[in-house]
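Written below as structure tokens is the structure these notes are about.
Here the complex is missing one protein chain, while the rest keep their positions.
Should a chain be cited, it is by its letter among A and B, assigned in written order, with residues numbered from 1 in that chain.
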Amino acid sequence: MNPDDRKYTEEHEWVKLEDADSRQALVGITDFAQEQLGDIVYFELPEPGSTVAHLGKMGEVESVKSVSDLFSPVSGEVVEVNAALTDNPEVANNDPFGDGWLVRLVMSDPAELDGLMTAADYESYISGLS
Amino acid sequence: MPASPARDTSRLLMDRSEPGRVGAVLPPCDVPAQPLPDSALLRDRLDLPEVSEPEVVQYFTALSQLNFSIDTNFYPLGSCTMKYNPKVNDEMAFLPGMANIHPLQSSQVSQGALELLYRLQGFLGEITGLENVSLATMAGAHGELAGMLMIRAYHQARGDAGRKKVAIPDSAHGTNPASAAMAGFDVVDIPSDKDGSIDLEALRAAAGPDLAGAMITLPSTLGLFNPNIVEVCQAVHQAGGLVYGDGANMNALLGRAKLGDLGFDVAHLNLHKTFSTPHGGGGPGAGPVCAGPALRDYLPSPVVAQGDDGSGYTLSGPPCSIGRMGGFHGNFGVLVRAYTYIRTLGAEGVKAISGNAVLNANYLMQALKDTYHLPYDRVCMHEAVFSADWQKARGVSGLEIAKRLLDYGFHAPTMYFPLIVHEALMIEPTESETRQTLDSFIEALKRIDEEISSDPETVRQAPHSTPVARLDEALAARQPDLRWKPKA
Partner (left out) sequence: MTLPGQAQPRLSDGAFQSHYIPNTPADQADMLSTLGLSSLDDLFQDIPKGHRNPPLNLPGPLSELEIQQELGSLASRNRPLGSGPSFLGAGAYHHFIPSIVKALVTRGEFLTAYTPYQAEASQGTLQVIFEFQTMVCNLYDMEVANAGMYDGATSLAEAALMACRVTRREKVALADTLSPAYRQVIQTYCQGQDIQTTTVSAAAPDVDEATACLVAQYPNHFGYVEDLVSHAAAAHNKKALFVVSADPTAMGMFRAPGQYGADIVTGEGQPLGIPPSFGGPYVGLFATRQQYVRQMPSRLAGRTVDRLGNPGYVLTLQTREQHIRRERATSNICTNEALYALASTVYLAALGKQGLRQVAELCYHKAHYAASRIAGLPGYSLPVSGTFFQEFVVQCPVAPAEVNRRLLERNILGGLDVSDAVPNGMLLCVTEMCSRQDIDALVDALGEIG
């Protein structure tokens, strides 16, 4: 259920390398994360052009009665923020691994991917949580 | 269905506005008209409704009937102390000599008000054992902010400004960490132990030279009296910190223990909880700050003092006051009500409150603990905290049980607080309810538990008998609609 084409963090974000040459990658939250949050009502995301740090705070996600920090799985420069989330944050509930992506960034150190979890690692990680 | 359009609450004031209708008539101007200022300064549009007086009364009366309230429903909302609000208290606050006096009029013509405040300072100091009191703060959180600023000023005055941390148990009200942060402190979360008390070892580990103080709710938000409270206060003091008391739960302790005796340095009281002033749908409240010797000079301004020479009562500022917390001297109308309440009860009555409030909570707890999981099975204080995890395992959440209670005519308990109890249902009956009411509430909660087996969908879809069904809070937050707008 967690796609194999990307890597995962313990904070329930994923990163998917779109293009190795340009180091462009998408970042989002996992299905487990959206399930735990319930109805997502708002994202606070970094501005395009800003830089984010490896496992550093990059924003917040709000449900009706909770606020959680979002962490970037990798360091890099944000090039695009998913505009669909501004008016329809529920897209991240409905399609967290697809249309519900949060930011597109250019990674500064692709080697950081090696330190993240595979889909299989992440699945055993979350089964240990519940 | 509403009996008439004027009583139909689906139409807002602006929807019912008709040009030319007036809801109040003012006297004609009895002085010669004066020159008006430059028209550029004047307003050309004012969007207020135009409705007649009967429509205003019918509309707001119809609105009032959509509410649950203490006067109409048992309201066992944990941590909120929804007790009966005596009507005489309101009447005393509405006396023209109380309601119609100006805050800046000379003390010479407000001696009655000042004397009342002076006496109330004395009563609250006696009840808490923290004898120096400022009545200037207007809600519990307002008192917390004042108290934390006092602790900050105390350390600064001693050249000890490096104390930046405040220890707060994980069961605390959200106002505690928010107030500490507003006063410039960093919050250190202290876990609770298996008995629901503050983990003393974790507190000691956090109590270093950078500790400014701790904020402690007694009894805790689990409704439990921490038997180690004296050791908790000592641990904070030994590290050079001061202890703040959140008095939200004082209904359990009236006449049974004094915060000052136990080691607290400063505390606030919620007069709109413990001292029966009506909550008004979210205020007004009053959150007087009571201080012991270490902090009395830092109390917010003003306080009421009595002249030595018989010159009467005056407003004054403590010598190192943190300053003014509001425009005037606090929520006087609320203070008049609390004064009236304490005078009506006296020492015996005050003690009877805590005795009966705690008895009622334990009676409910005992009757329900075989049906609902009781995570901390001890004698409780003024409230009992259950978990709905047995029901959750059968597919119905605490929230749904709470909503179903509305169908039985009872206001819901506090849900999902404290945060450390899963599916928390926090029930505070207060001393005001009859045993017969408590019995029918117990019966309702047991029947809901049966419904979870026999007809779970009815519980899941509750409430069914309220003016509206379950509301879409996600929609409200995603697309905020925060005021009336003309139809496009």
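Basically, a residue touches a chain if its C-beta (ideal position, glycine included) is under 8 Å from a C-beta of that chain, and two chains touch if they have at least 3 such contacts.
None of the values given here were measured: they were computed from a predicted structure.
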Among A:V64, A:V91 or A:A119, residue touching the chain not depicted: A:V64
Contact with the hidden chain (one of B:V133, B:M148, B:M250 or B:I452): B:M148
Positions on chain A contacted by the hidden chain, ascending: 41-42, 62-67
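One rule holds in what follows: only the chains that are shown with their structure count from here on.
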Whole-Å gap separating chain A and chain B, where each centre is the average of the chain's CA atoms: 39
Footprint of chain B on chain A - complex, ascending: 39, 41-42, 62-65, 88-90
Touching residues (chain side chain B, partner chain A) in the complex: 416, 473-474, 477-478
